[in-house]
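Not every chain of the complex is shown here; the ones you see sit where they belong.
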């Protein structure tokens, strides 16, 4: 392990020898970190909590955790996790591989995240949320869970594969956003959005099929499904699978 | 005092011997911390400012301040303060007991907060705000104060006892939200909300009595006033007083 001399690393933590740990960071004992991962400065990983299940914080191989981030114990992340700065992730978050979490994002725990999910800056994921594979969530989006706050009822939102939620949108408790659906900016999503539809507004209303949006790159191709044209950062095998799934045009 | 060896604690600070202070935290001189309080890592307490009144930052007994939080001098908090991570609290904030401040919340100071007020993550409290007892404020809510920014006029919002403000709502300058009122998610509250009413929308409009919302817990009871059914985390004596105040049904 290549820890900065100022870092405080518990001898109980299971850390691959190749892992780098930055200055003023703290790694508690109930933590496992995979090969080739880099942890920035001023982070705290494996914060203890009575609200977990006793399991370790597990960070997969080849991950990058940027400075000032805080992760609790009892959460698990596949290989290739990438975070911005000042990320907070509470206990009982189960995430797949290739998860990207933007600066200031706040994951409240007790939630499930698929593969290659991308949260931009300042996204808030409430407890009991389910976010499926390849979802994109943009800045200042909140997934809520309490239909009549404060209460003991938690109805998490479900965001299905390839869905996109644009900036400053709130998803109300128990709502499902369909596969490949697009929710426009500044929306309040009060009821389910069907697969491959656009919803926008406060409250959000259906505005047609997502494939009617055209790319402003000079080609006038359909902008959705976005997997037809946006491939940056995904493994080749994933993209090949996506392309094979598209209808022949 | 049980300060981590890396913590920097001014000998002028008045800190009860039982207080714990985490790694890489800084406690300035004009600070008083009560018995049994715990301060996490990477915090800075008692930041000096010319904008205060010279008084100390006072943190009551049995409080928990989580990592990366920043508090200025000249503010006061009753017993049982609990914060999330990365909280910022400026000078001249006067808060009662049992105050909870969620991760990333930003209190601009020059404001008054009652007893057992709960701010969820990423709440912004503008200067001159008044937040009364037992109020709940949910993520990404902003209390504003300048009716025609930028200007020297500050008209704080007033949130009365037991009121609830749901996610992503902005309260415009000088607005009062009534006792026990419910402001729905994604609202812009441009005028006063009467006691025990629901307001929602941009701009927010009256949508009837709060007690018409039913609990989705299978009981179909009224969800408001929430003090009738939600008691987690409040002292028994407080709850007993609430229950005695409810009309017999």
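Brief remarks follow.
The letters A and B name the chains in turn, as written, and every chain counts its residues from 1.
Heads up, the rule we're going with is that contacts are C-beta pairs under 8 Å (C-beta built on N, C-alpha and C of every residue); 3 or more make two chains touch, one makes a residue touch a chain.
Quantities reported herein were computed from a predicted structural model and do not represent experimental measurements.
Note on stoichiometry: the full complex in this file contains 3 copies of its one protein sequence, with 2 placed in the shown coordinates.
The definition used in the following text is that only the chains that are shown with their structure count from here on.
Taking each chain's centre as the average of its CA atoms, chain A and chain B sit 28 Å apart. Within the complex, the chain A residues that touch chain B are 6, 8, 24, 26, 42, 44, 47, 68, 70, 86, 88, 104, 106, 108, 122, 124, 140, 142, 144, 147-153, 155, 168, 170, 172, 188, 202.
Remark: chain B residues 6, 23-24, 40-42, 67-68, 84-86, 103-104, 118, 121-122, 136, 138-140, 164, 166-168, 185-186, 201-202, 213, 215-217, 223-224, 226, 229-230, 232 touch chain A in the complex.
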